[in-house]
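I have a structure I would like to understand better, so I am pasting it below and will then ask my questions one at a time.
For this view, one protein chain was removed and the others were kept in their places.
Take a look at chain A:
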């Protein structure tokens, strides 16, 4: 069940214009503490401010609970806990991720960043010196002029 129309994000348009030039990937970026993360825009369903989460007692620590997204039960994940980020994070937004064949999943994030076009050829391996979070969920890194973008292995995050 996909709410195709809700993807009004500029994702589609950008892709259209970029096709002519180089083959790039559109990334939705967001902040958690000092870290800047990226998720392919094609995976993102919507970003949602309403945080009315019903806790599910006895569930895993990194599960915050469930929420009602237009009649669908969406599982809400505490991404900071999942990635073991030892910074104090104040969740403000729900980043709703599509999950093939299942109900969507929400990751609570602190702040949304820009929508970026990245060139796949410039993706780099995760450096060893990256610290302060669990590296197993980071697929690649991408050097931005002023910052390092951490590309999240979103499949792994939600399937684990």
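The working rule: a residue touches a chain if its C-beta (ideal position, glycine included) is under 8 Å from a C-beta of that chain, and two chains touch if they have at least 3 such contacts; residues count from 1.
Note that contacts and distances are computed from a predicted model.
Hidden chain, UniProt protein name from the list "Cobalt ABC transporter ATP-binding protein", "histidine kinase", "Zn-dependent metalloprotease" or "Pyridine nucleotide-disulfide oxidoreductase": "histidine kinase". Annotation: of A:52, A:100 or A:131, A:52 touches the absent chain (contact as defined above). When you scan A:60, A:86 or A:136 for touch with the missing chain, the hit is A:60. Residues of chain A that touch the chain left out of the display are 1, 52, 54-60, 63, 66-68, 70-73, 75, 77, 102-103, 105.
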